[in-house]
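For this depiction, one protein chain was excluded, whereas all remaining protein chains were kept in their positions.
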Amino acid sequence: MSGQPLLEVENLRIDLDVGGTRFAAVQDVSFTINRGETMGLVGESGCGKSITALALIGLLRHPLMIGGGKIRFDGREIQNLPASEMRGLRGSRIAMIFQEPMTALNPLSPVGRQIAEMFVLHKGASWKEAENLAVEALASVRVPAPERRVKDYPHQLSGGMRQRVMIAIALACGPDLLLADEPTTALDVTVQAEILDLIRELSAAKGTAVLMISHDLGLIANMCRRVGVMYAGKLVEERAAEDVFRSPSHPYTSGLVASLPLLGARARHGRKRLREITGVVPPVSAFPKGCRFNPRCHASTDLCRAEDPVVTALPDGGFVRCHYHE
Amino acid sequence: MLSFIVRRLLQSLPIILAVAALIFVMFSVIPGTFASSMSDDGRSVLDAEVMARMNKEFGLDDPVYVRFGKYVAQLATFDLGTSFRTRQPVAHVIADRLWPTAQLAFASMLFAILIGVPLGFIAALRPGSWIDTISMVGAVSGLSLPKFWLGLLLMYLFALMLGWLPSFGYGGGDLRYLILPSVALGVAPLALLARTTRAAVLDIMNADFVRTARSKGMSESKVVRWHLTRNALVIILTTIGLQFGTVIGQAVVIEKLFSWPGLGSLLVDSVTLRDIPVVQGSILVIVLLFLLINMLVDVLCAIIDPRIKYT
Partner (left out) sequence: MKFRANLVIGGVLFAGVIIAGIFAPWLAHTDPVMDANLMYAEEAPGSEFWFGTDAQGRDIYSRVLYGARISLTVGIISQLINTVIGVCLGLSAGYWGGWWDDFVNGLTNMMLAIPSLIFALAIMVILNPGLTSLLIALGLTNWSFTCRLARASALSLKSQGYVQAAKVLGYGDIRIMLTQLLPNMLGPIIVIGTLGMGGAVLAEAALSFLGLGIRPPYPSWGSMLSDARDQITTAPWISIFPGLAIFVTVLGLNLLGDGLRDILDPQARTRRA
């Protein structure tokens, strides 16, 4: 594997068009993902993490669009790529799985066929060959009796099974990068762990890099080597996972970590209220002046309210966006 | 599949029985009987004796429950009674008129489907374009046109002015006579189909599974072919089924306008002449036709959408 990162995102800006006015829903987002690396993107609903992923795979539709910045995939700039060339990358080199497996699959098509489409599209297989490959794909995601499941329709499968089908589809052609947008949020807790294990194993086996998006810190901590924390459309902290949890730099991250209910905490520390971050995420049209987090930050000063902090590199290799980072 | 069909048939049975009962109840309270209507029109003046004889002959003197009993018994044997006017069995009278109406209904719906559905597709796949705007404006206009007015205008233009097509009548099955009535009748369903198709396609193109399909690297044309068509078909078929009912109902006016010898004009004539058995029978047959067509549509939908069989 060459030393060049697989994905480089530089100052990405995503605009939202509301009746003619453009708002920057995502701004100044920069990060890199190396080959085979699993990176997490964490934040509350509405912080822009999902649309960042959509931008990477070129699936932004009106009223969203890329408003600036660069996305370099395997050394090649793809943010302005013509549609036909982007299509060449989609599915075969960059793949995505989504949150709601029930609605993400065509209800009128057997799941086997939906997997087989990948092989017909990208590997030039005939439908017959593709159907056989689909059975193998189902087996690789640990679906029991795959030769029978292949004929089932999505509504006949459980949520966990459907998500396995989605993973089979996404990984069918061995993509270099898998974008996973909240893949387990809609599933039962017991199934969540299985699906995450599956993603971890398959991506390790095939050397697939993964961008794992979630609002669940615990999940991210388990799966990812590097973590990016997003708030109101900006990346406020990006570091190695253990560093983020052991010594969070940005007040928002500390707030997130502190609000995690920990097993055994009551035994150790006695009864305490769950810590929360007061306030709500601001809407795209009304981002606060200065640092976007300042209304909710317990340590904000006049400087915070006046100036938006710039990215500061941290000694352990990450960065943070705060005037008073720890 | 077979059990599905049987289930649907059984569901339709109480409806048709209810309709039959409703019709009977409605017409048994008619203040004017056939005989008195004849004298109303002033065409013939009957004396009380003749009227009494007519009433006896058609069993109109019997108490209501006896009449209802006879009615149900007759229906069970598919006997729709006897026409007041022609003394023919109603079933025969209706049977003669069935084929022209069927022709008209199918021709109009074919016209509506062949133009309306593709138009809706194209409008949805290019939303906001000039073709989208024109189609939708056209569709609203088509829905607002009185069919018989359209028929009159078409008649005037194509038959009387240009002389390309015959202006009215059946022509003994000559298909040229079918054209003007079908177009007049088919414009409204066409408009509705275009609108419904457009809405359905737009909905589907924004659905999650289409996003998944795109994420696979599929071109838009493949998305349309592999994922859109089947899903849109269910909604389109359902609309077609419902429209058939409206078409059969509206055919009444078109048939009268074009002197088309179908069930609709029979109904209108019988209503004017108060030939009750024919009116009852025609309504029953029309409802039956409608229910059958809807059942057919449901079966087709069940074939396409695997989720339906299990409900």
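Note that the chains take the letters A and B in the order they are written out, and that residue 1 is the start of every chain.
Following the convention adopted for this analysis, a contact is a pair of C-beta atoms (placed from the backbone, for glycine too) under 8 Å apart; a residue touches a chain by one contact, two chains touch by 3 or more.
In this text, all values refer to a predicted model and were calculated from it rather than measured experimentally.
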{"item": "Touch partners, limited to displayed chains, of the chain removed from view", "value": "B"}
{"item": "Touch criterion as defined above, residue of B:V6, B:V72 or B:V140 at the omitted chain", "value": "B:V140"}
{"item": "Which residue of B:L114, B:L160 or B:I303 touches the chain not shown here", "value": "B:L160"}
{"item": "From A:H62, A:K128, A:R246 or A:H298, residue that would touch the chain that is not displayed", "value": "A:H62"}
{"item": "Where the missing chain touches subunit B, by residue", "value": "14-16, 18-19, 22-23, 26-27, 29-31, 127-129, 133, 140-141, 143-149, 152-153, 155-156, 160, 199, 202, 245-246, 248-250, 252-253, 256-257, 267-268, 271-272, 274, 276, 279, 283, 286-287, 290-291"}
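The definition used in the following text is that only the chains that are shown with their structure count from here on.
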{"item": "Rounded Å distance between subunit A and subunit B, as computed from the means of their C-alpha atoms", "value": "53"}
{"item": "Subunit B partner contacts - residues on subunit A that touch it in the complex", "value": "57, 59, 84, 87-92, 95-96, 98, 100, 103-109, 117-118, 121-122, 153, 155, 166, 169"}
{"item": "Subunit B - residues contacting subunit A, complex", "value": "207-209, 211-219, 222, 226-227, 230-231, 304-307"}
